[in-house]
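Of the protein chains in this complex, one is absent; all others appear in place.
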Amino acid sequence: MAAAGTRLDADLGAALSKRRFKRAGESVVKLTLVAAASVSLFTTVAIVAVLVWESIPFFQEVPVRDFLLKTDWQPLFEPITFGVWELIAGTMNIVLWSLVMALPIGLAAAIYLSEYADPRVRRILKPLLEALASVPTVVYAYFALTFVTLNVLRPIFGDSISIFNALGASTVMAVMLIPTIASISEDAMASVPRELREGAYGLGATRLEVAFKVVLPAALSGVIASVLLAIARAVGETMIVAVAAGSTPNLTLSPLESIQTMTGYMLQVGLGDAARGSVQYRSLFAVGLSLFVITMIFNIAAQLVIKRFREEYD
Amino acid sequence: MAVSLPDENFTLQATGRVARRQAISRASKWVLLGASMIGVVVLFALIVDTIVVGWSRISWSFFTSYPSRFADQAGLRSSFIGSVWILSLTIVFVVPIAIATAIWVEEFAPKTRLLEFVKLNLANLAGVPSIIYGVLGLAVFVRLFGWGSSILAGSFTLFLMILPMTVIASQEAIRQVPPSLRQGSLALGATEWQTVWYHVLPGALPGIITGVILALARAAGETAALIMIGAFTFIAFDNTSIWDSFTTMPIQVYNWTVRPQEAFRQNAAAGILVLMVVVLTFNTAAAALRERFRN
Partner (left out) sequence: MSEAPTTTPPTEAALAHQGTATPRPAMSRKSVGASQRTAPDRFTPPEPAALEVRDLSVYYGKKMALSGVSMQIPVKKITALIGPSGCGKSTLLRSLNRMNDLIPGARITGAVDYHGHNLYGSNVDPVEVRRRIGMVFQKPNPFPKSIFENVAFGARVNGYKGDYNELVERSLRQAALWDEVKDDLKKSGLALSGGQQQRLCIARALAVSPEIILMDEPCSALDPIATLKIEELMRQLAKDYTIVIVTHNMQQAARVSDYTGFFLAGEAAYGQLIEYGPTEEIFTTPMDPRTEDYITGRFG
């Protein structure tokens, strides 16, 4: 390529035609790239199409009104009802309790890493926390059912807690969410300008006061984004809740009871509990559509908050 | 013309309120460290518990046996082979498509609304629950394309699932390549594509590989999406073709976990040990690679 100039001198015509050839090759390459990039667009289109298309027959049998307004989810026994709120309540139950645990812990970790830790501690602690995000969810599921419920919760709550319960699942879910909250919040805190911290220290603030009264408020939108993403993850997580939280749709926020989430129900159908073509089977797509819409709302909200935060500090 | 005299009542020691505030601030360090350690302690407990329960099941026959009704005869053979097939095919699909997408987004795409939409779409897809990808795979690959619950359907499903995170990691790697390199190459008369191929890609490669490995670690542990496409099955043969039905290690672990018998729990724990070794190997490799090419 470096020789292009001399080639031009030597034989202008040949070189120019070569250039044209190169241009043509270039367009082929670009088209290939565009085709590859369109895969992810098609994926979104396909997800929406599948969920909507397959939900239509379901909603022909079960009115949308009943789906959205009834509060009983009883797909297998008479009277058969599909009131999605019971599943949403199960999801909310898990999200609520896992966040109650994960938010303070994740935030504490973020503040510690960003404001307190000396570099050596940080180099060890940060990868360890990130390792929590890489543990397969089926492993967490096993741990929630066996260790947390049987060895920890049962001895504490006795028979007042079911073997399958929201608390065991939420506890382990919280552990899974810690790195999401910690690392995104810490990124936000790291981008708070150093001058703000110095301003506060210069007024005689202690480290704790700087962390909580200056850095945390300044990084608030990043923290909010981390929580929104954590909610989206908790809503979409399947294995932990399917294994440990039970399969009893239950309109409750009590952590001690057995419940079923949207994802838990979907997995139950996927395991083959319902005959293909039956209304139970089709309900999979209606629930999937609800799940997709809910997670998308939280994801988009998180993206928007992150974008605003970046604009604030860049 | 004097140095100020020492004042007996004056002190710079923390007293009263400041002493209290400083004491709280110092204590907060340990409270926050303690809170940060909770997750790590749980991870440690998880590993210890799994080793205690599952270690006795780890043996050669555990790797060479098919699943069985009898816990002590059951093993990981078919699910291990299934996992290898699925991951190998997934990697073949995801690497070219992810890199090409990232190159287009970062280097070639006109900076329009469409590009903004493509980026937002990628970020969103990365947050779509895996079970939704399972539903997609079920409807499209298993049924519409008629591939059945095959290895091909499974790896296509996982490919779509890990594509967004691989693209995002590759984009970041490409962005790390200094612009001066591109300008230098373009100034020498190289075309845009030559610049990307000879300069940008080699520079971004370590970051891209790191991203691919991390995505594979996720695929290796994925359970829900593959259960949805019908991989929760009893497989007592070695997979030899992409059209075979299959199962994977995490699904086998799930299977053993939900059985009521204590003996199967031991199998689940042993399976988890193997799974964790695989996943942690992936993650360590990625971390080592990132560390090595940091500068």
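Order as written gives the chain letters A and B; numbering starts at 1 within each chain.
Everything that follows uses one rule, which is that a residue touches a chain if its C-beta (ideal position, glycine included) is under 8 Å from a C-beta of that chain, and two chains touch if they have at least 3 such contacts.
A quick note: this is a predicted structure, and the numbers were derived from the prediction, not measured.
In the full complex, the chain left out of view touches A, B. Across the entire complex, the residue among A:33, A:200 or A:296 in touch with the chain not shown is A:200. Where subunit B meets the omitted chain, the residues involved are 1-7, 10-15, 17-19, 21-22. The chain not shown here touches subunit A at positions 118-119, 193, 195-206, 209, 213-214, 217-218.
FYI, only the chains that are shown with their structure count from here on.
With centres taken as mean Cα positions, subunit B sits 13 Å from subunit A.
Chain contact summary for the complex, subunit A toward subunit B: residues 1-2, 4-5, 22-23, 25-26, 29-30, 32-37, 39-41, 43-44, 46-47, 50-51, 54, 104-105, 108-109, 111-113, 116-117, 121, 125, 127-129, 131-132, 134-143, 145-147, 151, 175, 178-179, 182, 204, 206-209, 211, 229, 232-233, 235-239, 242-243, 263, 266-267, 270-272, 284-285, 288, 291-292, 295-296, 298-300, 302-303. The touching residues of subunit B, counted against subunit A in their complex, run 18, 21-22, 24-25, 28-29, 31-33, 35-40, 42-43, 45-46, 49-50, 53, 96-97, 100-101, 103-105, 108-109, 118, 120-125, 127-136, 138-140, 160, 163-164, 167, 185, 188-194, 214, 217-218, 220-224, 227-228, 230, 232, 250-251, 253-254, 257-258, 265, 268-269, 272, 275-276, 279-280, 283, 287.
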